[in-house]
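Yeah, one chain of the complex is gone here, protein chain that is, but the others are all in their spots.
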Amino acid sequence: MKKTWKIIGRHLFLALLVFIWLIPIFWLVVTTFSTQKGINTNHFFPEHWTLSNYNWLFFHPDAAGNFPAWFKNSMIIGTASCIISTCFVIMTAYAFSFIDFKGRKQLMSFSLILGMFPGVLSMIAMYFILKMLGLTDSVVGLIILYSGASGLGYLILKGFFDTIPTSLHEAAKLEGASEATIFTKIVVPLSKPMIVYTVINSFLNPWMDFVLVRLMIKSKDPQDWTMALGLFNLLQRALVNQYFTYFCCGGLMIAVPISALFIIMQKFYVEGVTGGAVKG
Amino acid sequence: MKKIANYFKDFGYAVAHGDIWVKLSLLIMGAGYFGRKQIARGILMTLLQVGVISSIFGVFMPYLSKLNTLGTVQREEVFDILTMKKTVNDYDNSLLILLFGIIGVLVIVAFIALYIGNIKAVYRIQKMKEDGEHINSFLDDIASFKNERFHITLLTLPSIGVILINVIPILFMICIAFTNYDENHQPPTYLFTWIGIKNFVNLFTTSQTITFGYAFVRVLAWTLIWAVVATATTFLGGILLAQFINHEDTHFKGMWRSLFVITIGIPQFVTLLLISKMFGDSGIVNTFCSNVGITEFFRNIGLLNPGDSFIPFLSKPGWVHVNIILVNIWIGIPYQMLVATGILMNIPSDQIESAKIDGANKFQIFWKITMPYVLFITGPSLIQSVIQNINNFNVIYLLTYNYKTTNMAMANSHANEADLLITWLFRLTNEYSNFKMASAIGIVTFIICSALSLLTFSRMIGGDKEGVYR
Partner (left out) sequence: MKKKLVSALLVSTMAVSAFVGCGAAADDTAATETADATEEQAEASTEDAIANLIAATEGTVNIDLWCSETEEYQTVMKKLCDDFAAQYPDVDFNITLGAVSEADMKDRVLEDVEAAADVFIFPDDQLEALVKAGALNEVAAQYTYDMNETDTPATVEAAQYDGKQYGYPFTASNGYFLYYDKNQLSDEDVASWEALTAKAEELGKEVGCETANGWYLYGFFKGAGCSLTENEDQSNNCDWNNETGLAAAESLQSIASSKAYKSYGNDDLLANLNDGKVVAYVSGTWNVNAFSEAYGDGYAATKLPTFKVNGEDKQMASYSGYKFVGVNAYAENTGWSMLLAEYLTNATSQEAVYEATGEGPSNTEALAKASSPALDALAAQSEFAELQRVGGNYWSPAESLGKNILDGKVSQQVLDDAVAGITQPVE
């Protein structure tokens, strides 16, 4: 009997934790149904309920809010940059893991150091480089920005590659396979979970970043913005009291697919995160 | 040093002992290949040479020549009242001079390396020819990019990306720290110029008017405390939660995990801003606390002054620090739980079994077997997440963008108690256009991060295969 109580207690405790974790999200959800468009700091639940905010979100873009366009832009940027990033990461990791070329160690140390600079500062220079290339305000520019330096994130995947037995590599070489063949036919198929991990991470980047994109997109037409930029803009002093529910609806609407993605991909993600670390 | 000396010695040797084709390559880089019937390679090399040299003189020279002063001609405009047209002189833009100057220098350095490498390669081919070895045809060269030179194929594009998005901006930022680029010297209208290490001197100075030194020490201390505590708490919390859910007595493991994972799905700026509103001085949590009597209770036990009518969750030093860390736990644990779940699944069960047989209790197993194992595996990535936390902009900025300090010395250098180095320098650039000090702070941050990573340097870049190669 004591055991049963223990099990019940355990589940109650978990439920309590989940409750704490979900309170802000619950607030987000109920706020989306509020008729009061500003922030309500004094009540948890809205005084009057409505669905009109969603109608507004999906079908009535205006001078400050254009959710459908933001969704489209972020989707394009996310997809493109996650394809490029994934390629870059796999390529870099393979080169550093399987090929013993001259200067490999120096290059790796160098790349490690590069990752430590505070990115906030180099934004101005990035902006002018994009401007020099004529790519500010364009989707292409943002894709380059989000995926360009992705090669630096090779460490985890390299760790994973290091666990692939060298004998496999060697045997393939003996049979006359070129490095390129080994790369595409053997190693890439072996590292699926890692690839899923990289894909999720690089896909999320443009959905989450609002600092970089704010500087890079000069257009003041909401149609050209990304999701993060658009939503963040709604919190400006002059807007927040008109658009807070819109903000919440938007936040919730992108949370749903991303949360679903995480829940479905959980297994791969877990393998991905740890794949690099778990050796042997 | 010796390596560098050898590098140039080889070059000299190649020039001295090379035949006419090698010597001709000093002038036309493709010549050496033409001489050995490697026409395609010769053409490519020559085209590259022409391209680079013309770009250096055509594009970069005007900027490079002004790099020492960063420009001298300030913008002047004359407006003609009758035609309503404006004429502007040919002015210098310090920012572009610096940026293009850096790119130009990089191009020149790369070209010199290519040039020296080319001579050596041409000389090598001469030797091979003399020895009667097979000389690669153009097709052989191409094939080699799929095989022995595959790493070049793989790394070219990522490297270009990194140079463009990472290296050039970083060099630019480092240079800014040695200039007077601030609100009074903003291009394109005004010029900025080199001022040496004055910014670093200011950063470590404390007087009544210049309080950067004072603020810097405090911000740095909080940055380091934050990074360590934030990493440790989420890490430990993640493992405990994963362990708890993984326990054999827990039912619906997948459901519990998914419920936590939901919080990852919402962008941080949405949840963090919501939380900062909820915990505001007149936010919903404060309303709740004063209704339930928690505010009263805190007053009674002396946590609050008698006159305080609210709990300053995010508006007083101490309170704000604790709450930032608590919120960070809220944000970070679901991630860490996912990671830890993966690791815990891989714990060799035989160890735990034998420990159980030896009569170890759960806590002993956790501290003696689980933790060391997890630490062993995630050690390097822990250091990385400390570094990430040092640069964790989102959590701090979004929670405390309304924070007002009562510390005059901090305020005088635009910092506050809740600032990390990164948020401080962000505010300096974004609101006060003080790029020079921000860059100086950025460099110091970088030095701290690299010093930290040096601690685990070899482990991070080393892999299991090191032994195989050497």
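Which chain is which? They are A and B, in the order written, and residues in each are numbered from 1.
The rule we apply is simple: contacts are C-beta pairs under 8 Å (C-beta built on N, C-alpha and C of every residue); 3 or more make two chains touch, one makes a residue touch a chain.
Source: prediction; values computed, not measured.
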item: Sole residue of A:I76, A:V240 or A:A260 that reaches the chain not shown, by the stated touch rule; value: A:V240
item: Residue touching the undisplayed chain, where the options are A:A64, A:L114, A:V196 or A:A260; value: A:A64
item: Contact with the hidden chain (one of B:I28, B:V52, B:A409 or B:L454); value: B:A409
item: Residue ranges of chain B at the interface with the undisplayed chain; value: 74-79, 81-86, 180, 182-184, 186, 188-190, 208-211, 277, 280-283, 305, 307, 309, 402, 404-412, 414, 430-433
item: Residue numbers in chain A that touch the chain omitted from display; value: 36, 38-42, 62-64, 127, 131, 136, 215, 218-222, 233, 236-242
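Keep this in mind: only the chains that are shown with their structure count from here on.
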item: Touch list for chain B against partner chain A, complex; value: 95-96, 99-100, 146-148, 150-151, 153-155, 157-159, 161-162, 164-170, 172-173, 241, 244-245, 247, 249-251, 256-271, 273-275, 277-278, 280, 282-284, 287, 330, 334, 338-339, 341-343, 346, 377-378, 380-381, 384, 387, 391, 393, 421-422, 425-426, 429, 435, 438-439, 442, 445-446, 449-450, 453, 457, 460-461, 463-465, 468-469
item: Parts of chain A lying in touch with chain B, wherever the complex brings them together; value: 6-7, 10-11, 13-14, 17-18, 20-22, 24-25, 27-28, 39, 41-44, 88, 91-92, 94-95, 97, 99-101, 104-105, 107-109, 111-114, 116-126, 128-129, 132, 144-145, 147-152, 155-156, 158-159, 162-163, 166, 178-181, 183, 207-208, 210-211, 228, 231-232, 235, 247-248, 251-252, 254-263, 266, 269-271, 273-274, 277-280
